[in-house]
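First the structure, in the form of structure tokens, and then the observations on it.
Omission of a single protein chain aside, the complex is shown with its protein chains in their original locations.
Our next item is subunit A:
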Amino acid sequence: MSDELLVVRCQLGEREAFTELVQGWHPKVERYVGRMLGAPDDDVVQEIWLAVVKGLPRLRHPDRFAPWFFTVARRAVMNRLREAYTRPEPEPIDDVQGDDAAEGVVHRETLAVALAAIPAREREVLLLFYLEDLPLEACAQICAVPVGTVKSRLNRARRLLRQELVRKGYEA
């Protein structure tokens, strides 16, 4: 069943649809929260689900559930990460080319470990773009930044990830 149909059924008030929605999306929430925070956090996960249930009746475009869902999740995660965000963001690096070689070689699990060492802003776009397979526009919407900023964060994130993997002894 498509997410849109599930969301429409939830908006109608069908209890079984909520069960399916939670069962289908819970692993994604846990993965996102765990990787963004570096460790599982049940309180944040619960906070996200509560916000999702409360916000569902007002969701006007059920076909765009995924970006909306991650926007809600991001808000909860960012509240938890606020301290990390008080650090000034480095200047965007627009001229760095994407290092596709690293993407092809690195296994997802290895990636997950290395992700923990990357700053939250960069880790976030990597998670959304590569692990959740969201388009750049959706990432931009979730992060509330222009698409260009997402691209530059992705570039920087790939570079940092590559440095991290090299530091750990992997060949880039």
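Following the convention adopted for this analysis, contacts are C-beta pairs under 8 Å (C-beta built on N, C-alpha and C of every residue); 3 or more make two chains touch, one makes a residue touch a chain; residues count from 1.
To be clear about the criterion, contacts and distances are computed from a predicted model.
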| item | value |
| --- | --- |
| Hidden chain of the complex, named as in its UniProt record, picked from "HMC operon ORF 5 protein", "Transmembrane transport protein", "Carbohydrate ABC transporter permease" or "DNA methylase" | "Transmembrane transport protein" |
| Residue numbers in subunit A that touch the chain omitted from display | 1-2, 4-5, 8-13, 15, 18-19, 22-23, 26, 30, 40, 42, 45-46, 49-50, 53-57, 62 |
